[in-house]
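First the structure, then my questions, so here it is.
Only a single protein chain was left out; the remaining protein chains are all shown in position.
We call the chains A and B, going by the order they appear; numbering starts again at 1 in every chain.
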Amino acid sequence: MPATSRPQRAAASGTTPPSLRRSRPRYAERVVEALLMIAAFVSIATTIGIVIALIPPTVDFFGKPEISVWDFLTGTDWSPLFAAGQRQFGVIPLVSATLVITAIACLVAIPLGLGAATYLSEYASRRVRDVLKPVLEVLAGVPTVVYGFFALEFVTPFLGRVLPFEIDIYNALSAGLVMGIMIIPTVASLAEDAMTAVPNSLRDGAYALGSTRRQVSVRVVIPAALSGIVAAFILGISRAIGETMIVAIAAGGRPNLSLNPLEEMQTMTGFIAAAGLGDQPTGSVGYETIFAVGTLLFLITLVMNLISIQLVRKYREVYE
Amino acid sequence: MNLSTLRCRTAPIAVALALALGATACGGDDETTDAGTTAEKLSGAVRIDGSSTVFPLSEAAAELFKEVQPDVRVTVGQSGTGGGFEKFCNGETDISDASRSIKDEEKAACEAKGIAYEEFHVANDALTVVVNKDVDFTDCLTVDQLKKIWGPDSKVANWNQVDPSFPSKPLKLFGPGTDSGTFDYFTAEINGEEGASRTDYSPSEDDNVIVQGVSGTPGGLGYFGFSYFEENADKLKALQIDGGGGCVAPSSDAAQNGTYKPLARPLFVYPAASALSSQPQVLAFVEYYVANAEKIAEEALFIPLNDTQKSELQADLEKLKSGAAASPSSTG
Partner (left out) sequence: MTAIAPSPRRDDDRSGRELAPQGVQVKELAFKYLLLACLVVAVVFLVILLWSIVQKGWPRLNLELITEQPSRRPQRAGIQSAIFGTLWVIGLAAAFCIPTGILAAIYLEEYASPNRWYNRLIELNLQNLAAVPAIVYGILGLGLIARGPLGFGFVVITASLTLSLLVLPVVIIASREAIRAVPNSIRQGSLALGATRWQTVQRQVLPAAVPGMATGSILALSRALGEAAPLVLLGGVSFITFNPDGPNSPYTVLPILIFSWTIRPQEEFRVAASAAIVVLLVILLAMNSLAIFLRNRYQQRW
């Protein structure tokens, strides 16, 4: 039974409850609302900051005579940091590598994450959940450089032994698999929170009608928690696209337009990491490629997110 | 245990250990270094940033300097040669580490901000070309053969394309990334132009990975600094290089006396003139660096300067100290 609130007690004692008085609470409410709005707009400020940081060098980059936007977007040869005579600025190999590795990571993270979350939420006992959920979250905290080297020194040789195909020392598959595992906690933990928050009344109703636990999980809980689950997926995918060190270390530094995950390939983020921490003099064409690729990445994720938000809005169900 | 108890507990342990270590360090070290002319206690900061290749040098210098001037706080970063110059020409660091000479765009940036500096050649390195141990049919490659392998239009994929007398064996290439000073130096010396190289090799930012790649791939070939070969001499084979004067193996002596060419490369630090003149601790540090360059190079697993280079370095230091207030200058 909810505790008696201050207004109730105040009413009982015969005085007007504070919240019904005109002056002070309204003022405090306004202040609070303003503060909260400022907090929310920090995120807008961040984006503006990123745009400010990215756009001018990008504009400068495309203003250079040797570079055209069309060649950049459609060219299939990416070698911008070599000598002037042999430079090419076609970004497609980087984009395809990003898509391949993100796809592999999502194929790992989304099913495993959702499966783990469903188990923890619907099947595991309270004690098991309290132990395993934090254990999963440790996976989220391992530094990405550690994952990168683990992929290179452990996963790649292992795949080389297990798979019947020949595998490069740097390859997309190791990087994608390890990245997927790294993202599992993001997907699982958030999805699990969403599913746990589904009111038990829904489950009770389904059980009362004779549903099995599996049916309740799949047909009642997951649809009810869909908003949170999809948010978990989107955060996971976003993380996969933006991940830098794992791909820089394990997937390699050679741009390669190929769909074969056993080959070495460089993603957009891998390129940004390699070029950003390296040797390019500030202001040079090589340096500005970082910003051009960064801007492209930003735009690609923007489009993806627009699509996903529309989808979520369409399928979200609200209970109570 | 929460954070505050952790700190409270480690603090007394740390103090006790520090005292114990201090007692042993004073007598125990076998190093005798030239502390320079300043005997007074200095304090303040010395900020160094730049190449990750040159990093071990500055790290060794900083640690050794701490023994003579413990209150001076030296920090060394690894943003890359380009990143280091960017900060340096913005006045945000006192010394820039570089595995290549300063480029024109960077010179212009420094001039624009009025940063005067001098290029100090403080150590040598022998860029080593390594191959997998199964490459037993040759011990030496000429510069022309290297160019044939690494040139921008090269499609060489087999050892027998390098030289007809070699057996047929796939050639797998590994090397530093395009944005590393090592890459710049190698391509400039072998292919004639900085940055000119075939694009289909496996680049890596971490030379240990090149070690792994070459030692684990039959017919593998790669290049990196001498210290990486020395540490892995049991797993790799170093090729002798014929730069026109016969086959020479990479070694400390060969790099010092100039016979290992063209792959004996210089390593630089760039101190800022203004930092030297206005901050005594930076001056003391740079003087220490120059006076003990040989010891520092050895500690960092690099190759020390020969005598000619040493006197040049000394001259550069004097030049920087005297010309400190003058307009920005660059070395020839």
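Heads up, the rule we're going with is that contacts are C-beta pairs under 8 Å (C-beta built on N, C-alpha and C of every residue); 3 or more make two chains touch, one makes a residue touch a chain.
Computed from a predicted structure; not experimentally measured.
Student: Among A:Ala83, A:Ala273 or A:Ala292, choose the residue that contacts the chain missing from this document, as touch is defined above.
Tutor: Considering all chains, including the one not shown, the answer is A:Ala273.
Student: Among B:Glu193, B:Glu230, B:Glu294 or B:Glu312, which residue is in contact with the omitted chain in the full complex?
Tutor: B:Glu230
Student: Go through subunit B and note every residue touching the omitted chain.
Tutor: Residues 1-3, 10, 13-14, 17-18, 45, 47, 49, 52, 55-56, 58-60, 62-63, 66, 73-79, 83, 90, 92, 205-208, 227-228, 230-232, 299-301 of subunit B touch the chain that is not shown.
Student: Given the full complex, what residues of subunit A touch the hidden partner chain?
Tutor: 2, 5-8, 11, 17, 19-20, 25, 28-29, 32-33, 35-37, 39-44, 46-47, 49-50, 52-54, 111-116, 118-123, 125-126, 130, 132-146, 149-150, 154, 181, 184-186, 188-190, 193-194, 196-201, 203, 207, 210-214, 216, 227-228, 231, 234-235, 237-239, 241-245, 269, 272-273, 276-277, 290-291, 294, 297-298, 301-302, 304-306, 308-309, 319-320
Note that in this section only the chains that are shown with their structure count from here on.
Student: Measure off the straight-line distance from the CA centroid of subunit A to the CA centroid of subunit B, and report it in whole Å.
Tutor: Computed from C-alpha means, the inter-chain centre distance equals 38 Å.
Student: Where on subunit B does subunit A make contact in their complex?
Tutor: Interface residues on subunit B, with respect to subunit A: 51, 79-83, 85-86, 100, 103, 105-106, 109, 152, 177-181, 183-184, 187, 193-197, 199-206, 209, 212-213, 216-217.
Student: Can you list the subunit A residues touching subunit B in their complex?
Tutor: 79, 81-86, 152-153, 168-170, 248-249, 252-254, 264, 274-275, 277-284, 286-287
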